[in-house]
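Only one protein chain is missing; all other protein chains are in place.
Let's turn to subunit A:
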Amino acid sequence: MFPKGTKRKFSDSADEPAVSGDEEAAAVVPAAAAAPSAAVRALTSAYSLQRQSLLDMSLIKLQLCHMLVEPNLCRSVLIANTVRQIQEEMTQDGTWQIMTQALAAAQCPTDRLVATEVLCRQTDAAAAGGQSPKPFGVAGLEEGYHAEEVVMEGDVEAEVTMAALAPASPQMSSASYLAGTFGMGPCWEEEEDDDGECEEDEEEDSEECVSEGEEAEQDHLSAESRTGEQVFGTFEIKHPAPPPDPALEELFSDVDPSYYDLDTVLTGMQSAPKMGPYDLLESLSSHGGPTALSSSSSCRSDLNELDHIMEIIVGS
């Protein structure tokens, strides 16, 4: 009845202890090693996993807008509000800090993040100014060009974060490489495996939140451990793709790069090109955002290894 995806219940099981994979959890959250254990527990509890997956799902929804027709503003606003709400809650219980610190540690400023710039095309022509209906015009076009350049240079990144893998529906899996933000596996094959696992999970009509949470956790953590070890605890795989790969070209062929604008869903501003996934959340939230992303040269060697692994996985 429902499309494939992880079935979730929003039960309040925040106090549930992390079941399995404590070690994986630790590996996946290196920056949080020094964080209070309560926060770590909160991160891995079923509730926060569910919350995280809802966050991922919401961000993906914001990104995967209709290519041809203007996206529904009401829907976008509701999803954005949901994202804000989750972010506020996460800020309150401290998990927000941990996530963004970990991300900051891994982020390299020279990365060109195509995928994470993706958000809905802004629907407001007049956002740039003026009251009367104006055409979308200049801002979007410029950024459209910019994005196009980026794509043609072949910079494509996928990101793996500690977030739960989003339940990928068929339409998502092809665009997921491009979306590449939270929770998308670094490769298609792995995602398919995860899909399989997710399917199995959701078909069980389990009423026990505990077992469901466990399975979700296991899935999440086992998938993470596969990539986690390779990721070496970093949260990003940077993959400068080699010259035109037929598989990638095929993926991009029906995507109009002008849609991968830098606009957030609600603004038409010409924001900085490099916007990580959490930048989006920053712009949506009214709270002071997490600290700015800082550079780190120590991840270079890791990233080279990751590049290599990515190439193998992608099959280029």
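Just a few scattered comments:
The definition used in the following text is that a residue touches a chain if its C-beta (ideal position, glycine included) is under 8 Å from a C-beta of that chain, and two chains touch if they have at least 3 such contacts; residues count from 1.
The definition used in the following text is that contacts and distances are computed from a predicted model.
From the set "Serine/threonine-protein phosphatase 2A 55 kDa regulatory subunit B", "AP complex subunit sigma", "Guanine nucleotide-binding protein alpha subunit" or "CCZ1/INTU/HSP4 first Longin domain-containing protein", the protein name that UniProt assigns to the chain left out of the figure is "Serine/threonine-protein phosphatase 2A 55 kDa regulatory subunit B". Those residues of subunit A that touch the chain absent from the view are 1-3, 5, 7-10, 50-51, 54, 57, 61, 68-70, 72-75, 77-78, 80-82, 84-86, 121-127, 133-137, 140, 144, 167, 205, 256, 258, 264, 266-269, 283-284.
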